[in-house]
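Before any comments, here is the structure.
Shown here is a partial selection of chains from the complex, left in place.
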């Protein structure tokens, strides 16, 4: 239904208004940001990396040892192409507009080839995560069910890829990946967090894991657990932020729903169990069992 | 932007690496899983079942008693076709690779026809859920607003479909449906949970309801409520898991935001009100009012 001519004139005035609003000094007026990476392409790359890891679960085609190589190529090429282009955009943007480091022309290709070269190893770690989910949730009836329908698998798979790129110093892209996983699962893991194998988050909604957190092997957490920072101001040259602002969770720790653990010097000792809704800002010894009781009515 | 020949060679090496990584014994190396159901098709089926239930709210076309049958057919056929195929895949996979029961060839068609035959009844129950949402949220201005924009409606509609298939013994598909609802609403209801009519979850983000939970009529819960299990280890032949691991919530119970109720023998008596953030692992009498106070500052 075409609009009447006078409406067109009013609309053109509204356009003028928005155009003029880009003339001021707002941070969001930056027009150079058009050179930034493209979210959709980053998500596309992720969606090609996942089948590489869980081929049998994603393929629409019968697979055998004979055609496995084709199945892998089919996802490797587009993943490579999309990631190289988006990383190149991110890096060039940082170098041009935000005094980021200058990289050699082929750097983004090198980074992606290193990531793809590490998939073999990531598959081992993620297999341990899948097993941990199976062992950790009595309601799970098969490995297939876990790969297909556990937000924990979606979130940790994306995190391990994003973390690998974050370690390489790739800007922006790892955060876009983390945000994508957050949108789909309600689980917010900063790409900087270091998480060892056998990690499981049951249900997962509301989980937050901060940039400098370290989680050991076979850690299990429930929905709504925060592993966060105490200090939330931005550092400056006078009072720089400490490098480690988020807790260390040692091997075999279990943290129940809604617990909050804060602070870069907080260490949850190996094998500890932290109860639901507990609020912790100091370290606990290995094999501690920490339960708040105040609100439990029994 | 085509890549240079030497890049192609390196990429082909990375492909070899991933292909070789499928030769070991990782659980995720299973190539047979290509015979598994397809998530996208399951979601497509769901997206045709919803208009059957809330026809007037989804139709892009004027409806009257005259063309209602066409409107219903238009969604029934594709829902039937997609579900029959996906259930057949799931069942055949279970039978072939995981010693699941063998079903007669037409079994998946029978199951889907029974589900479609029950839509009439599901519509009555879901209507009660919609009314419960309208009565339970003073901010709601119309039934239309609730069907259109309440995560509770999205989640409980999907649950009632997934639960019907779960009761039939359909593998995997109900979990895929539940995960889809979880992704979109932040509400995680296991398809096994039994939930009576008139159920409302306000806001909903972070709600978790376990496999063997039973919720009576007119239960109302808020965001972040967990109705979960105490024991989280996987059972085995020596110490089998109890069949009922999640609570029973009787009719007319209200549970406020963030409350956690755990255990298969825990019964929340009819008409009780459970306060926000309360942590409960034992039964409470009918008409109890349980409020934690420890953290309230007043």
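Residue numbering begins at 1 within each chain, and the chains themselves are lettered A and B in the order written.
To be clear about the criterion, contacts are C-beta pairs under 8 Å (C-beta built on N, C-alpha and C of every residue); 3 or more make two chains touch, one makes a residue touch a chain.
This is a predicted model, so every value here is computed, not measured.
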In total, how many copies belong to the whole complex of which 2 are placed?
6
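In this section, only the chains that are shown with their structure count from here on.
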Complex contacts: residues of chain B adjacent to chain A:
1, 3, 7, 10-11, 13-22, 26-36, 38-39, 93, 98, 171-172, 175-176, 178-179, 182-183, 186, 188, 190, 192, 205-206, 208, 210-211, 224, 226, 228-229, 231-235, 241, 245, 258, 260, 277-282, 284, 290, 292-295
So in the complex, the part of chain A that touches chain B is made up of which residues?
52-57, 59-65, 68-69, 72-73, 76-77, 80-81, 84-85, 109, 113, 116-117, 119-120, 123-124, 126-127, 130-131, 134-139, 141-145, 147-151, 184-186, 202-203, 205-206, 223-224, 257-258, 276-277, 292, 294-298
